[in-house]
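If you scroll down you'll find the structure; I have some questions about it.
Of the protein chains in this complex, one is absent; all others appear in place.
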Amino acid sequence: MDIKQISAREKALFAAGLAILLLLVSIPFNIYQKKQIGTNPLDIRLVEERVERERDDSIDVLVIGDSESYTSVSPMQIWRERGYSVYMCGQPGQTTAGMLEVLSASLSTQKPKVVIMETNSLFRTRHDLDQLQDMMAERVASVIPVFQYHNLWKHLINGSGNVNIKKNYKGFVIRTDIKPYEGDGSYMKLSRKEKKISRANKDAFYKMLELCKKHGARLVLYSAPSPRNYNMEKHNRLKRLASENHLHYIDMNIKELGIDWRRDTADGGDHLNISGAEKTTAYIERILDREGLVDHRPDGAYAGWDKLSDRYYHYAAKEIKRIRNKTFGRQTG
Amino acid sequence: MGYNTLPYLFIFLPLSLIVYQLSPRRYRRYVLLAFSLTYFFMWSRQLIIYLLLTAAGVWGIGLLIERSGDRKGLRRLFATTGIGGLFAILLYLKYTNFFIRIIDQASGASLPEVRILAPIGVSFYTLEAVGYLLEVYWGRINADRSLFSVTLFLSFFPQTMEGPIARYQDTASQLNAGNPVSEQQIFDGMCRIIWGMIKKLVIADRLSIVVNELYHNHAAYDGIMIPIAAVSYAVQLYMEFSGVMDIVIGSAGMFGIRLPENFRQPFFSQSASEFWRRWHITLGVWLKTYVFYPVTTSEMTMRWNRFARKKFGRYITKIGTSFLALTPVWLFNGLWHGGAFNYIFYGLYYLALLMLEVILEPVKKAFYKKTGFDKNGRAFTLIRILRTWLIIFTGELFFRAEGFMAGLSMFISGFTNIGISRLFDGSLLGLGLDKADWFAVIAGTIVVFIADILKEKQIDLKAYLAKRNVVIRFGAYYALIFGLIIFGAYGAGYRPVDLIYAGF
Partner (left out) sequence: MDTIEKRIEEILMDEDDSIDYKNEKHLIDDRLLDSFGIISLVSDLEEEFDVKINAVDMVPENFNSIEGMASMIKKLQDN
């Protein structure tokens, strides 16, 4: 197309048309969004949408973090053994900014008594340019709603039924791979040094702390067992962060939880598989026992949780047994 | 700052265009260089040192080769030193850990792997630099006297991440010309960028979720899921790589700089060799110009030719020559993608297929002659295209697999427990994409496929639209823009996906 042959008027018309359309198209999305998800004006990422699908004020414990979190705390196990209602909001590669977003969105529909934060994200730094990208995306989306809510077209095809519920147990992901961690067990080598937490992450952390206080939730920090991600320098820093703010910090990397590093990790010491997660979850249960939470199992309103946990155990119990009975070709001590 | 990100599209690119256009013509090339170095610098403060060293070295050696005049030995010495040095840096940055692993495995030692920065862009500008030195050595171009110009040729920002791999004679004079930005260029560039973004954001970024799941947890999948893995990755890679090329070529086009095309509707290829003339074209051209031809015209090949022609006749001679010339090409192709056995296998796979083409050629000719079938009839053409698809999909399965053994076990498990029913029982929804995502992937792929058919038939859609009335014209462009905005995989529940080829 020869652009020179097009009159200035037509070009102006095209631009004006585009601007009007952008706003017009935003309207139905905006209305549909409000109808679907209540009145929450916040960004709707998948996890937040899922939390919102939970009955209001039905969750007692929220877990936030990255993939280390949703491979180490299993809400279904806690439900079966204690009856506490836990929701896992961990997201792959989660940043502290993302955690803050998830937390504040979740707190608009839930009144948790405890918020458990997996600490790995506190050491994740993002490239300045990625932050700029996020900021720009947010800005554009807040001015032109269609950028914010464009994914709602998917509801037309998916219906508003639960997405992916089969693999999703209140946010927990069952991993069944076994890939041994080959390093030596003493990855928490003694050190007095501290790993730095970036300014942006510290800011986000204090905002989350503030938010928890405001909503009357107790914040608990924990580090999932992961030779790939943790060391003594991080432990030292986190310990200080916790004591400065009078928080409880559990570092599972120095606790004796009986993690078998040949069988209990899915990917060579980065994440736990379901067998490892069973052990860490059992420990979390004992921590939660001190919080005076209510056993909801007798409550009929939680019948759905029982059904889901049946399905969970049907699969998980088998897999845990398989993993723990696995023998290795060459036994090397 | 990938080419698909907002900071690039809405800050970096417009800013560079404005500064470029407002500068006096003779300074424009410096503007391009400044922005290119800034772009590089933002990626990595260390890699830019390699780039500048490379540029200075290539510039100096180019001049030395030229000054050597007719002294053949000296020319050769300089050229060998320069090219050797370039490959040495590339080897160090890309393959150190690969070699350490091989040594470890062979000797049972456990040398620590070295932490080396991800060599973004190095693979691409190294090939351009080698090409430049060879052209100067052959006397096909004059050595560039300006260090600025050589640096700009190697670092022009749209090309740094994924190519296209340009020859010096293709782009250098355009980069230096300082041609003005025109409205037409901006319009064409924008159209192309939007089209590329659709391919990446609507299709490739969605498929990347499926692909990551299938290849990462490959042990959990067999039967029909393996062809799905193969096709998904081939489609993802095409949409992603050709989509980014649209953005790259569109960006450069806004400055009036025509970069060579990298794709020509590869899925209409009728053979493996044709596929490589339509897929990652600039890599194919580079290999042909700087590896294939030097080997085919080398003394060794000629000696084989003379010897074999008398002894074995034409047919065997041709097979032998092809083998001599194609082996280095395909080993290079495989290894260039990275130090891993699945890439080497990928190279050897195509080597074997191309050799098969040479070997079977007389059989094919005889078949069509004897049966009297029309070689170019529709049915045969379609069969050949589908056969090439099979070749492509199988190749990409091994290419993407996480290690050669993983590729092999995936390939084998594709033949067990086929379970076609899994296509319909919701298994596909367990891979991270919901129904709507699959709909977007499939609808998007069909749209791109139709566009490719039109291109293949040389129907110019833009020219066609220009002749329609305002409503249709506006409607078409609005549809593209809103297709991208609404169906793009960004925001809620998606995260940005890095460029694939930037990793090579």
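Should a chain be cited, it is by its letter among A and B, assigned in written order, with residues numbered from 1 in that chain.
The definition used in the following text is that a contact is a pair of C-beta atoms (placed from the backbone, for glycine too) under 8 Å apart; a residue touches a chain by one contact, two chains touch by 3 or more.
Given the structure is predicted, the values throughout are model-derived calculations rather than measurements.
> Among the chains included here, which ones are touched by the excluded chain in the whole complex?
B
> Return the single residue from B:Ala220, B:Met302 or B:Leu356 that touches the missing chain.
Touches the omitted chain: B:Met302.
> Can you say which of B:Phe153, B:Phe292 or B:Tyr494 touches the chain missing from this structure?
In the complete complex, the chain left out is touched by residue B:Phe292.
> Which residue among B:Thr171, B:Ser251, B:Thr317 or B:Thr388 touches the omitted chain?
Here the residue in touch with the unshown chain is B:Thr317.
> Tell me, which residues in subunit B touch the chain that this view leaves out?
Residue positions of subunit B that touch the missing chain: 138-140, 273, 288-290, 292-294, 296-297, 301-302, 305-306, 309, 314, 317-318, 321-322, 325, 358.
The working rule: only the chains that are shown with their structure count from here on.
> Quick one: which bits of subunit B touch subunit A in the complex? Just the residue numbers, please.
1, 5-7, 10, 42, 183-184, 187, 217, 219-220, 426, 429-430, 432, 434-437, 439, 462-463, 465-466, 470, 474, 477-478, 481-482, 485-488, 490-496
> Touching subunit B in the complex: which residues of subunit A?
1-4, 10, 13-14, 17-18, 21-22, 25, 43-46, 49, 92-93, 129-130, 132-133, 136-137, 140-141, 146-148, 150-151, 153-158, 163-164, 166-167, 176-177
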